[in-house]
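Missing here: one protein chain of the complex. Every other protein chain is in place.
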Amino acid sequence: MLRYLAGRVLDLVLVAWIVATVVFFLLRVIPGDPVLILAGIDAVSADSVARLRAEMGLDRPVIVQYLGWLADLLQGDMGTSLRRDVPVTTLVFGAAPATLQIAVLAAVIGIGTSIPLGVAAARAQGRARDGAITAAALLGISTPHFVIALLFIYIFALGLGLLPTSGYVPLTEAPIEGLAHLVLPALTLGLVMAGILVRMMRRSMIDELGEDYVRTARAKGASERRALYGHALRNALIPFVTIAGIEVGILLSGAVIIETVFAIPGLGRLMIETINQRDYTVVQGAVLLSAVFYVLVNFTVDLLYTALDPRVRVAGRRA
Amino acid sequence: MTDATSQGTAAPAPPRPPGLFARVARSWTGGIGLVLIGLVAASALAAPLLSPADPLAQQLSAGTIFQGPSAAHPFGTDNLGRDVLSRVLHGMRFSLGVALASVGIAVAIGLVAGTLAGTLGGWWDRALMRLVDSFLAFPVLILAIAISVALGRGAGGVILAIAFVNIPVFTRLARAQTLKIEQAQYMTAAVLMGSSLPMRILRHTLPNMLNPVLVQASVALSFAVLIESGLSFLGLGIPAPAPSLGLMIAEAKAYIALAPHMVAFPSLAIVVTVLGFNLLGDAAGDATDPRRRG
Partner (left out) sequence: MTAAAPVADSPAFEIAGLSVAARGHRGETALVRGVDLTVAAGERVALVGESGSGKSMTALAAMGLLPRGIRRTGGEIRLAGRAIQDLDDRALRRLRGDAIAMIFQDPMTSLNPVQTIGRQLVEAIRLHRPVGRDAARARAAELLDRVHIPRAAARLDDYPHEFSGGMRQRVMIAMALANDPGVLIADEPTTALDVTTQARVMAILDEVCAEAGVAVLLITHDLGVVGAFCDRVAVMYAGEIVERAPAATLFERPRHPYTAGLLASMPPLEADPDALTPIPGDPPDPRALPPGCVFAPRCGLADARCRAERPALIDRDDEGGAGQVSACHHADRVDRPEVFA
């Protein structure tokens, strides 16, 4: 078990390194010299362009820049914003809490609704209730986040005047108001996620209900309810958890759009803002942090998976 | 009882399984999907003919902007007095074009890479799959954003960014199918008959992975339309004033209380397109996998 965990942690570090490397080189091929962009704004001389270049280390070979960046990264240094004289870490870690709050709330909504709905659809397979749930889920996965968000804004905020449609208030400052600001963004993300997960849960549950061990449970005299919740459900959750993990990671992608629509100062909006300002060190940091969150979520899912499925535990032990 | 009863003792020959397309069209989800995609494709192709006005033509006056739906402007007009129907039709044309181009590129690269990994095996296989996995470690939209920023704005950047995020899926699929087909009896027969490796790939491997690739392509197309609209919405797609559905919605957001039709119609166009591809993908998945029914 310990060895399995150590292996997973090693995997995690490896993926984080690959992600960091991809992020570094991807943003190195961007057309347009960040120094010239900066210089253009500040209208400085060629002399100071060279100085700036040296200051930012852009005059060194790419591989040296890469190693230096990696070394800094290991010490928790993501560099300095090209636009503001602020460390990138300050900006990205300042923005992260808002994104994480929305993601967590959305995950709770998405997972919390999809399990009962998926099970209900599987039980009613082929009947009207199944059809209604499946159709709603299909509509959910076919609608972009921003369309649902604008629909909510139109209905809840403008029409009913019930909930705030933009901005962010830290939960630590004003819990009620903070939560009210989170409701619509989280609901939007959560519903799209539920669309995907309901389909997954239904499929998985239908597969499990056809398995021999469920028939064994019935042959033992177990009730339908017991066969379903006592036996099929946990098995159905095994593939579900994998997809749910991926979807929680994808929530962070959705957050980019949601934060833009609802004007929430999170990681996603920081990313878009700094892209438009060509503040690439910050973009780099924000993309990297998002990817690391994603990898961390998948790591957690692997652990959960191990807890759910005894076969993996043994395979890990023997590996 | 069936009419076969009257045929007496002759064992009825099992009916030849119909092709993927026929099976998809026969299921009601696939049928609706085909109708929706047919409508979308027809509107996109005929956009210049169907559009009542030039999608870029502005008519700036108090009476011509923010008009609701009318006979002259079935989808109304926007903040610059442009005809929304014409813009939606051209936007669909762009979305569909980007989706087809990007998925086409992803399929081509994914098939080559996956088939090679599956056939060559060994070191090549491991290195390639490791690379593919590391790209799967990125949240999709963020990867697409990073790539489209790196490549610069415009249709080319968007197409390549969406193609890129779809390559891993097709590479994995092609590799898995190649390994499966290599195991098949007819492959052994082909090897014994002295068929060369490229010949076997062309004659057997590629044709046999057609159905799973089509299923995946349908899902990838729905995904591509979603990502394209997302990128445009964030202002990372083609630059204004070119009509793109995501960008139209982003611009309309400010006027949502005043002119909700500016948001509603482009949104509907996206949903119908994505829904159509999803229905097709579902039906094709059901048709190719006997375990997935109902």
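Going by the order they are written in, the chains are A and B; count residues from 1 in each one.
Everything that follows uses one rule, which is that contacts are C-beta pairs under 8 Å (C-beta built on N, C-alpha and C of every residue); 3 or more make two chains touch, one makes a residue touch a chain.
A quick note: this is a predicted structure, and the numbers were derived from the prediction, not measured.
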Across A:D47, A:D85, A:E173 or A:D212, the one contacting the chain not displayed is A:D212
Counting contacts across the full complex, list the positions on chain A that touch the omitted chain.
211-213, 215-224, 230-231, 234-235, 238, 308-311, 314
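Everything that follows uses one rule, which is that only the chains that are shown with their structure count from here on.
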If you average the CA atoms of chain A and of chain B, how many Å lie between those two points?
23
In the complex, chain A residues that touch chain B:
15, 18-19, 22-23, 26-27, 29-31, 125-126, 138-139, 141-147, 150-151, 153-154, 158, 203, 206-207, 249-250, 252-254, 256-257, 260-261, 271-272, 275-276, 283, 287, 290-291, 294-295, 298
In the complex formed with chain A, which residues of chain B make contact?
134-135, 137-142, 145-147, 149-150, 152, 222, 226, 229-230, 233-236, 246, 249-250, 253, 256-257, 260, 263, 267, 270-271, 274-275, 278-279, 282, 291-292, 294
